[in-house]
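Here the complex is missing a single protein chain, while all its other protein chains stay put.
On to subunit A.
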Amino acid sequence: MCLAIPARVVELLDGDNARIDLGGVKKEISLALVEDVAVGDYVIVHVGYALSRLDAEEAERTLALFAEAGIGGAPGAGVGG
């Protein structure tokens, strides 16, 4: 999925990876591009990578902002071409 929306980190995995929860969908992503991520943090996920880290408060504000901007909803698949 290429939705650049906040997702909650639910588990840290081996090799710079983490499992995230995005609207109930769990998936594995890479943390290679951000530092100091802990379980419970939110990350902006894009094409399988976390792009930045957000604390819970900022994540909430961001999700509201996305919703107002008409972005978000169910996690979909990415556009590849």
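The definition used in the following text is that a residue touches a chain if its C-beta (ideal position, glycine included) is under 8 Å from a C-beta of that chain, and two chains touch if they have at least 3 such contacts; residues count from 1.
By our rule, contacts and distances are computed from a predicted model.
Chosen from "Carbamoyltransferase HypF", "Elongation factor P", "Binding-protein-dependent transport systems inner membrane component" or "Sulfide dehydrogenase (Flavoprotein) subunit SudA", the protein name that UniProt gives for the omitted chain reads "Carbamoyltransferase HypF". By the touch criterion stated above, the residues of subunit A touching the omitted chain are 1-5, 27, 30, 32-33, 44, 46-49, 51-52, 54, 62, 65-66, 68-72, 76-81.
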